[in-house]
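Only one protein chain is missing; all other protein chains are in place.
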Amino acid sequence: MKIPVGVVGAKGYAGRELIKILLSHPDVELVSLSDKIDTTEPIVQTFPQFRKITELIIEPTNVEKINRKVKVVFLALPHSVSQEYAPAFISAGKKVIDLSADFRFRDVTTYEKYYKIEHRAKKLNKEAVYGMPELFRDLIRKARLIASPGCYPTSVILGLAPIMGSGWIDVNTIIADSKSGVSGAGRTPSPTTHYYECNESIRPYSVASHRHTPEIEEKISELANQKITITFTPHLTPMDRGILSTIYVNLTCLHADKHRQSENVSEADIYKRYEKFYSEEPFVRLLPYGEMPATKSVLFSNFCDIGLKLDTRTNRLIIATAIDNLIKGASGQAVQAFNISMGIDEKTGLLHF
Amino acid sequence: MKIPVGVVGAKGYAGRELIKILLSHPDVELVSLSDKIDTTEPIVQTFPQFRKITELIIEPTNVEKINRKVKVVFLALPHSVSQEYAPAFISAGKKVIDLSADFRFRDVTTYEKYYKIEHRAKKLNKEAVYGMPELFRDLIRKARLIASPGCYPTSVILGLAPIMGSGWIDVNTIIADSKSGVSGAGRTPSPTTHYYECNESIRPYSVASHRHTPEIEEKISELANQKITITFTPHLTPMDRGILSTIYVNLTCLHADKHRQSENVSEADIYKRYEKFYSEEPFVRLLPYGEMPATKSVLFSNFCDIGLKLDTRTNRLIIATAIDNLIKGASGQAVQAFNISMGIDEKTGLLHF
Amino acid sequence: MKIPVGVVGAKGYAGRELIKILLSHPDVELVSLSDKIDTTEPIVQTFPQFRKITELIIEPTNVEKINRKVKVVFLALPHSVSQEYAPAFISAGKKVIDLSADFRFRDVTTYEKYYKIEHRAKKLNKEAVYGMPELFRDLIRKARLIASPGCYPTSVILGLAPIMGSGWIDVNTIIADSKSGVSGAGRTPSPTTHYYECNESIRPYSVASHRHTPEIEEKISELANQKITITFTPHLTPMDRGILSTIYVNLTCLHADKHRQSENVSEADIYKRYEKFYSEEPFVRLLPYGEMPATKSVLFSNFCDIGLKLDTRTNRLIIATAIDNLIKGASGQAVQAFNISMGIDEKTGLLHF
Partner (left out) sequence: MKIPVGVVGAKGYAGRELIKILLSHPDVELVSLSDKIDTTEPIVQTFPQFRKITELIIEPTNVEKINRKVKVVFLALPHSVSQEYAPAFISAGKKVIDLSADFRFRDVTTYEKYYKIEHRAKKLNKEAVYGMPELFRDLIRKARLIASPGCYPTSVILGLAPIMGSGWIDVNTIIADSKSGVSGAGRTPSPTTHYYECNESIRPYSVASHRHTPEIEEKISELANQKITITFTPHLTPMDRGILSTIYVNLTCLHADKHRQSENVSEADIYKRYEKFYSEEPFVRLLPYGEMPATKSVLFSNFCDIGLKLDTRTNRLIIATAIDNLIKGASGQAVQAFNISMGIDEKTGLLHF
């Protein structure tokens, strides 16, 4: 029997991608689409792509009504709004997969500092699981509330995870330089997403202040078992989708470093570490050593491609990762967590691209 | 009286931009265009943009013939080819402005190592001046042979120059993450510049091995008066033109560092240092502190825009620079050096965008 | 049991899309990929997107070897090459779906005139069926050799088909102005597909001489039961994929025409005619009257979206159609024909986008 599923926040880009994936998911029945609207509207009004694919309509969000229909609900809502809805779904015994930032932080004070609001579901936040299958698969399996990771954090954390606990790096030297397509900024028109302002231009934004910074830091700190602070710089790039993160970290071993005592590891050791870490992962693809990923190779897919190259002259490891920000960086990863949580094959509905 | 000028290598993108600038330069008469071709052809055959603007023709390169006509020659040639031609022009008493890499290195062995050929004009190389006006204006004034800087090096060196001799930074922590439009790869079709491969994609290339790395290192080492090694990562970005370089460097002073003894500088000190360094520069624009440049703001212009932001959490300075790779990164900068060298106003012919 | 299928010409863009679709097709087993190569190579070497999706390798094309494995073969080859291979597959009892132009013409002399070669499989050509399900579904069902339509013809014929036999139009006034993304030009780099030449530019090409003109004419002539000559103008547009065809045709009825005797039809009559014609079609979507299609709404899908608007001032019908040139305009339509021909649900494997 198919699992009855709802999407709250159906009119944004993440919502659209979710619906797309869920519609072709063999174990899912999409029974409810809703958003902050006044009257019911057919989905094709917002997204004409769905014509002749589905007759689904989007309804004004009504928690009780949704609760009567679904077993699992995806929240594709802005931060601060998810925490309004999540408790009611959880109380009704539903499983919630939230794509906003609201439940991503173990440390709620960090959340409150960076998002500049008081968290109104602190108790629930305590049990939320960070929905990154590569790190928290077992927890996801049992969670009632899954906080699906941010797009940038996905690309950066997956690039760093294998090396974090190695003892081979200087954790104070991590820099992540990320380049994102414009869809990351959402569906609401603004001067910064106006065609003529974005096209034929690249620029950094939110330098040294982007909200995804503490999200990355919290997770990699856990992995390294020590508090880590990083520099993270996002850039807006003239393309629809895709994030490329180029990550830099100094090695504490090898040729260059004379000061710190540490085992002497080789490029091959590092590569093998990554290979082992991700060998069983269905959606992480480690490229041959020295080969670098292009976002084009992961577009519309749930894959994260990773390339590694050691700059032997500076003893710095360069890790480049590529994801589709709307799939692995949002809706695809959410469905992957959903699959795990439902006990079905993790790849279900996600191998198309 | 106008200065008779020639362009060798008129059929490449840098050649085209040079011709465009020189045609509207009030003190220049463009008397010779040539390239590696068998028979004379009108320029509009290669670049239809010039129809009704000029009747100039491109001729097979003939050094003697060119020498009879010009006073100054621009070489817009591939590396290894420039060094074949330059000596003959210099011997004939001409001034040469070379846009290739052939004469950019004081240390010819570095050149030979990275470009994998023997340098065949080593003696001439000794007197070549690196044509970056912001650093070598006085030398440019007197030089017979000007080596116009590479596009990436222009964007990185201008970003770092003011801080190099400050003693405020850890010179071993410099990372330059550069994003370039596709025109940087030239006019010859290849799989990597095929539309469908570039469009809607971003990717790093030549990681830890790009030839512009030693060019940057040599110049910033001179500025710091010590040998510096950096990590430089170029990326191919889906746009015609423009380079954005995001540069990271650790401060040795301020809050974070307890170990090294150094004066305690503030964000304002750093900003003032940049402000002072570039206050008289016609083509460098320091943005208000914290504001970041977009390549769109410098397209088709000879400007380099610079943004600064201190990441106080990591005590790392983030410098972002934007240039048009074909103008300030190639032809515009070459004309700027030409102007200086001819004793005319440095901005002549370069304020349009 | 799954149908064993092979793709000859696996290294082009159409080949790649075919493989993508066939891999997720529930009734297909992709048992052979081949191309004009000397030694076997993994598909990920050419298309890194397939990493962790398939381990398939591409082999040098060997008809006998392929015949031993497949039941159906897709030929994603250049014209003139398909006709070399098709006979051998047909003789061996295989079903052939050819994506080239080689078997699209009933009138082989038209083919020979436009493609400037002698047809070397004329006998086989006689039995080929034009693989457009909307027009030839019944013939496709029984065909051994299916000639999959060209991308432009698909977009133009589907736009015109419902009105051709109506008697309501002046068939001598048909003009199709088509705009295509760059992938239509294939994977081989050339000056016309060089990023910098295509990006930020739109231009017509092959004006009044494009080879798809006679293909369109032959099919719409059949529909109208009279010989029709059209004007067709393709344009190269700065985007990866998609074709928008804007089609103009004069009405012989309604307000403007006093000379010809014909029934007096209304906009609603025309719209209803289209509605009826396509009501059962799974992959044609008629938009509400007056609404116009955007290529973005059909990207990566097998749909053809159609918009209609009558210019009452000139009594001219404007039909705009949008397809993804690589899907409905090539591989998707080929799979649709395959499904019909195999007696399985026509939509199988084609509802994803």
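List of remarks:
Order as written gives the chain letters A, B and C; numbering starts at 1 within each chain.
We adopt the following convention: a contact is a pair of C-beta atoms (placed from the backbone, for glycine too) under 8 Å apart; a residue touches a chain by one contact, two chains touch by 3 or more.
From a predicted model like this one, the values you see are computed outputs, not experimental measurements.
Within the set C:Leu99, C:Leu251, C:Ala320 or C:Val335, the residue that contacts the chain not displayed is C:Ala320. Checked against the full complex, the one of A:Ser190, A:Asn225 or A:Ser279 touching the unshown chain is A:Ser190. Annotation: of C:Ser34, C:Gln49, C:Thr295 or C:Gln336, C:Thr295 touches the absent chain (contact as defined above). Seen from chain A, the chain kept out of the figure touches residues 13, 182-183, 187, 189-191, 193-196, 198-200, 238-240. Within chain B, the residues in touch with the undisplayed chain are 20, 24, 48-49, 51-53, 200, 282-283, 285, 287, 294, 297-298, 300-301, 303, 305, 351-353. Touching the omitted chain from chain C are residues 172-173, 175, 177, 179, 181, 197, 199-205, 207-208, 229-231, 233, 235, 237-242, 244, 246, 248, 290, 292-296, 299, 307, 309-314, 316, 318, 320, 322.
The rule is simple: only the chains that are shown with their structure count from here on.
The greatest centre-to-centre gap from chain C, using C-alpha centroids, is found for B. Per-chain CA centroids place chain A at a distance of 38 Å from chain B. Rounded to a whole number, the gap between the C-alpha centres of chain B and chain C is 47 angstrom. Within chain A, residues 200, 294 each touch two or more of the remaining chains.
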